[in-house]
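With one protein chain removed, the remaining protein chains of the complex are shown where they sit.
Here is chain A:
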């Protein structure tokens, strides 16, 4: 068959990955076992802050099947400190971060000892026999209290709970005016404080690590998003040369940023396998995951928006407190900074100032979770746009239209200093409004208000953009990030005409095997089925920066296109030799190399074989068409779109029902519309979940009270509606695919659309905000007190597991 009749890019190819996944033939890390394999289990601190005054492991060592028991003191020499790759300021405070606590624990769930035994059950049994005495210390939970004079300290040796303060000011950067002037000259100044509650990424596959020390290289299988970074960091932390470490991310069951980490468990499993000389595996329970794998969000946002009375935006001031939790993990302090350039979003304004203070508390460390910084920013600005519209008596879409960057104004340099390459907010919004039936819903809203219906209708808007395709290395360097943002790809042209693609991206549900095959099939004119995509094993894929930040296609896909183009260059040279013509006369199209103006031709497969046998090559040519490329983007990419949500709010029960959800996203050129649509569905679901259901709640002693799937309310099928999705397509101008990235868009856009809709439904009752998650209790309280509903630390978790139809969620 020929794959050239119809372009592969743009086709809704069904996924190559599915066959193994739907038949149970998947290689999850926990599915693997090796001869002589031992099992590791962790003892975790039940208290949030304490000195460890004594650990006695002698009884545990006598338990059946136990091979070794170690404490932090036992591995203190080898374990090093877990890496923080993003020291955002010169004077940032970075606490020592041992994988196993040595003499102090700083959050409930921190690992204090590890047992290695012949079976997983024996390892867990022996944990109970470890005797630990804790001298409890004061627990720091609230960020404002943590910053107060004389506050108890999480890390007394740092002398403060303030980790770092990071500032962007448009006047200083030269990208705009001074915020104080903008506020002074404005007719309207609105101030609001929003809470971004703490969330748990909740990938469905629990984390798992298997380390085999028996070869020359120590092989680490891990349920990770970042095999390449992990390899580097294992070496950096333990001192084992990088050449002696091989990391494999086999099939990985979701990540959402939650597996963008170098974990204590990976390090300790590695050290124990090396120490014992036998393979060791650790797989977490869900409760362990929720307590100890990093959390996301957790910010308090004070926002000041200044505008003229005609609605023209003047300036925006953002003052954030961001909860780091107890330690700085891989990119913990940088997550809020990823939002710093996004609060101004798609709008034009004169002045912008962002100031973020990162704070330590005795809670699980936070780090990346789908969107990482950008959902927080989008939430704040999109909520504020609705507030301003209400203040001025304007239609919220109209107000946005007045202020957004017009399609003819691209490329546009924003007040935050980014240059948006392309976009068409008008087109996406027009399409969304039509699909949504905006006017009819507004009409119904008026009618319900007039007749005092107990069920009120609200309409929420979110016209978002995001910066993704992480990232130009020079920008990362300027932001003090310790690594680059390039991506690598290579292509092996096999003698049989088949093609192996090696990518440095590390998919865990995104379908790269399918999409990358489409790109290569198109570029090289080979059948889709003939392309095999290899990834996630540092021995095969020797170079990469992995998958996160909606980067894989925009950055890794571009590297792939470059590598393919190099294959073609080599093939042309060899074809010219084979066909006895000048290289300039060779035309390449759809896998065929033709001598211009003749019917003399060969194909890429024949040329690959010719190169491979190497019997007759042109002077100076190497015996290979294989090529590789590393792409470092010049700019971020900027997907955008318009999401519209209609909710029905029962004013008597506080119950919220999503009546319809329409989104029109512009993610640039699409390789596989089926995969893109799936990403949008999943992203929107997670955004809605933040608005309505999820909340990682700690009690006053610092214990996570939502530490299982029975308490932390992940939405089920019964909790979510069907979404209407559509697209507009404005190609990115910064990469040859025109792709912008889609992994995080839905999550970024959805949360404010839902909350705006809820507030819109009950605004006439005096409500101007409801804290997330908007549980029936919070909505009811807001409606009945006519003010914003209080939440804060200790607030209740959302309703879930059928709660849209039930009456009180977790209450």
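Note that in this section a residue touches a chain if its C-beta (ideal position, glycine included) is under 8 Å from a C-beta of that chain, and two chains touch if they have at least 3 such contacts; residues count from 1.
Rule of thumb we're sticking to: contacts and distances are computed from a predicted model.
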item	value
Name of the absent chain as recorded in UniProt (options "Acyl-CoA dehydrogenase", "Electron transfer flavoprotein subunit beta", "Putative spermidine/putrescine transport system permease protein" or "(2Fe-2S)-binding protein")	"(2Fe-2S)-binding protein"
Omitted-chain contact residue, chosen from A:12, A:76, A:148 or A:184	A:12
Sole residue of A:9, A:164, A:252 or A:356 that reaches the chain not shown, by the stated touch rule	A:252
Chain not shown, touching residues in chain A	11-15, 17-26, 28, 30-31, 121, 202-206, 251-254, 256, 285-287, 508-511, 528-529, 673-675, 677-679, 681-686, 708-710, 714, 716-718, 720, 722-723, 746, 801-802
